[in-house]
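Please read through the structure below; I'll follow up with questions.
Excluded from the complex is one protein chain; the other protein chains are retained at their positions.
Should a chain be cited, it is by its letter among A, B and C, assigned in written order, with residues numbered from 1 in that chain.
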Amino acid sequence: MQALLNEILDQVRPLIGQGKVADYIPALADVPANQLGIAVYSNDGELYCAGDAHTPFSVQSISKVFSLVQAIEHSGEDIWQRLGHEPSGQPFNSLVQLEFERGKPRNPFINAGALVICDINQSRFAAPVLSMRDFVRRLAGNPEVAVDQRVAESEYQHRARNAAAAYLMQSFGNFHNDVEAVLRSYFSYCALRMSCVDLARAFCFLANDGFCKHSSQSILSARQSKQVNAIMATSGLYDEAGNFAYRVGLPGKSGVGGGIVAVVPGRFSVCVWSPELNAAGNSLAGIKALELLSERIGWSVF
Amino acid sequence: MQALLNEILDQVRPLIGQGKVADYIPALADVPANQLGIAVYSNDGELYCAGDAHTPFSVQSISKVFSLVQAIEHSGEDIWQRLGHEPSGQPFNSLVQLEFERGKPRNPFINAGALVICDINQSRFAAPVLSMRDFVRRLAGNPEVAVDQRVAESEYQHRARNAAAAYLMQSFGNFHNDVEAVLRSYFSYCALRMSCVDLARAFCFLANDGFCKHSSQSILSARQSKQVNAIMATSGLYDEAGNFAYRVGLPGKSGVGGGIVAVVPGRFSVCVWSPELNAAGNSLAGIKALELLSERIGWSVF
Amino acid sequence: MQALLNEILDQVRPLIGQGKVADYIPALADVPANQLGIAVYSNDGELYCAGDAHTPFSVQSISKVFSLVQAIEHSGEDIWQRLGHEPSGQPFNSLVQLEFERGKPRNPFINAGALVICDINQSRFAAPVLSMRDFVRRLAGNPEVAVDQRVAESEYQHRARNAAAAYLMQSFGNFHNDVEAVLRSYFSYCALRMSCVDLARAFCFLANDGFCKHSSQSILSARQSKQVNAIMATSGLYDEAGNFAYRVGLPGKSGVGGGIVAVVPGRFSVCVWSPELNAAGNSLAGIKALELLSERIGWSVF
Partner (left out) sequence: MQALLNEILDQVRPLIGQGKVADYIPALADVPANQLGIAVYSNDGELYCAGDAHTPFSVQSISKVFSLVQAIEHSGEDIWQRLGHEPSGQPFNSLVQLEFERGKPRNPFINAGALVICDINQSRFAAPVLSMRDFVRRLAGNPEVAVDQRVAESEYQHRARNAAAAYLMQSFGNFHNDVEAVLRSYFSYCALRMSCVDLARAFCFLANDGFCKHSSQSILSARQSKQVNAIMATSGLYDEAGNFAYRVGLPGKSGVGGGIVAVVPGRFSVCVWSPELNAAGNSLAGIKALELLSERIGWSVF
């Protein structure tokens, strides 16, 4: 596996230069484009990594999985009263569908859906950001995972479109807390800094029927774990979920920081990172690396 | 497995009466609602069935998989110039998305996408309907599979919405043959009559890396077979694909005749049939039966 | 008035070269771009004209007014069961709104609405195209007005988008005759060839409370006449109706042949023609000429 990871990074490295680092906030635009890392964490506890696998980066939308898992832990199936688990077939930040469907977002991985999930968690926790930080530290087994305040603040300054989505949902009665407060929490979650190693470890329970070996904790039931994977498989990569299923064939979740996490149920979790994005907002080299990995191990869920 | 299938049918039978048989054409509305069958065909050639597994019914949209496979066999990756493989996030017959995306349908399982696939096949084959019929006979290992002309004609009389989609695509240059001729073919494919046993056998190659054991033929490559499964997993159940992934966790394809086919990669294909549909147009008892099967064998792809 | 018309044409002639002749069918693309004409027909029967006012051109969408008037004559207020009289706020050939509003077009001047009007007239007349031709000959007082068969045939060959709209309405139960037959009629009406003089005379009843002086016939009641003007004022210039009201301030109707007819209630009707169109599909020099006319006579309805 170690040799394979090195080989894959060598193969995808030439793609660097063909994508575009997210530049809607300076804190993200500054990230050096030529970084590339991968980490695999197997169900029997082995860790393999290559490249910049230990460098922390901004997890961005990958945090939506953590929020969803927190919400399921506390509220279970009830959350589906307030959002769906259907793919959206629209760019990740479109308000059109949200208006037609009367403020009920399609799934927890489009921004509107993630905001509803944050609204649910905001009602639950006295200190939502601390709760999230501690939850993620535990999942990753790394007490140093932290929120990058500069990124969070900068995202908040550019909150217009997310604020529009939240207010639109409020107008339909599907948003219960103060919009500005939830946005603050949401951007803090997005601004968590984690490395490929952190993320591979943090997602390992989804490859292992909900059980996190290194913390010896059952995070979700086996059934819930499969359900989260199902939602990642149909909606995890913005408007490219179908293509990711077609090319890679694994449940996965991406972020505009350039990270992508994927899960091989029963075997391992993997995180790849390269900051340059394709037109759909997913890591260009990251998708290619996962495609090669899926081909080389002869495995997709399909 | 045999006992399990009997048990599952017993469990879902009480659902009959809670759905609604498709009634947009008389030929479908006439089908007795209380029929229920299931067939499992394993990769080692074993067949298990229960209930009305040998009764032929109208395959309807399940035929979209056959058309797609025919198109891939002949035209390979080229077909993706003309349609996508992303979930649509709209009811299966919406023209809105088609207009916004300039006549390029989201995937081959919404009606517009299936019409483009038929248009591709129409250009390839001198006698498209005969070619399809023979292809399906071969896949099912049943020389008696046939088109129900009454259903095909009746669907053609109700072609308005599909005609609108085809003409809209033609207006964007994405439809090459005579609209009426392609519609005739399309409705003939939908009007194929097959039983659960026929369909389980016909789909077995998708559980077996593209190889159809009973005909000793490689229908698709292993990679192509996974790709078709990926598209079924993200787009196979109209506007309920996400829910099917969430509840059942298997690639599948449904039809308004009440059939649903699903694939357990590496193990078996399965077809369940019950004519009453839920609000999303999928067999109500059929989805429940597959959910129970997936739970009982402790297996989903996720 | 005669001097004024000459002056206006001199002022707008420099605009020729800045627009674009409609080129979606060869028969329209062939029209020499440098033609320019205007005709004013007053309520007391005086005719003033300048430039190419006697040259016939393809009336195209201006015919939608004739169809509407025919439908009102026969069916009165009943027609509003099948379409609205609200502006559409969408490009003239969009299907999106039509689908959301379940097959009921917004007004009789978008293509879908005109098709419904033609469908209504198709049910009324044994020979719809002859009836229309004779009606328009009578309105214009010119027995030589005729359909350009070459244009009608060519439009029919490019019918895809209009066919899509008609079939979509049929799917909602709002289209009663054979789609292809109505399209044939519709394109024949659009292919009527008339000059500025013909059109100014044909529209004079709308400036005169419904009464056509030269034929001594009451075409519509005073109230109906005002209503047709109201619809022209809010919806007569595709997606530029608001701008036309803002700049010109008169009820009007344009066609992609480059003609625009406008009405000064109580005073006169006017037709201007110049084949080059602006981005919204309206005659570039034509709109400017009407704006100057409205300014110079110090008159708009507002």
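Basically, contacts are C-beta pairs under 8 Å (C-beta built on N, C-alpha and C of every residue); 3 or more make two chains touch, one makes a residue touch a chain.
No experiment lies behind these values; they were computed from the predicted model shown.
Undergrad: Can you pull out the displayed chains that the omitted chain is in contact with?
TA: A, C
Undergrad: Looking at the full complex, which residue from A:S61, A:S94, A:S235 or A:S300 touches the chain that isn't shown here?
TA: A:S94
Undergrad: Sort through C:A163, C:A241 or C:L290 and give me the one touching the missing partner chain.
TA: Once the missing chain is taken into account, the touching residue is C:A241.
Undergrad: At which residues does chain A meet the chain that is not included here?
TA: Output for chain A: 94-96, 99-100, 159-161, 163-168, 170-171, 175, 179.
Undergrad: Suppose we count only contacts with the excluded chain; which residues of chain C make the list?
TA: 84-90, 97, 106-107, 223, 226-227, 229-231, 233-235, 239-243, 245-246, 249, 251, 265, 295, 300-302
The rule we apply is simple: only the chains that are shown with their structure count from here on.
Undergrad: Looking at the contacts, which chains touch chain A and chain B alike?
TA: none
Undergrad: Can you figure out the chain closest to the middle, judged by Cα centres?
TA: B
Undergrad: Farthest chain from chain A, comparing Cα centres?
TA: C
Undergrad: Cα centroid separation between chain A and chain B, in whole Å?
TA: Here chain A and chain B have centroids separated by 32 Å.
Undergrad: From the C-alpha centre of chain B to that of chain C, how far is it in Å?
TA: Spacing between the chain centres: roughly 47 Å.
Undergrad: Can you compute the centre-to-centre distance for chain A and chain C, using the mean CA position of each chain? Integer Å is fine.
TA: So the centroids are 55 Å from each other.
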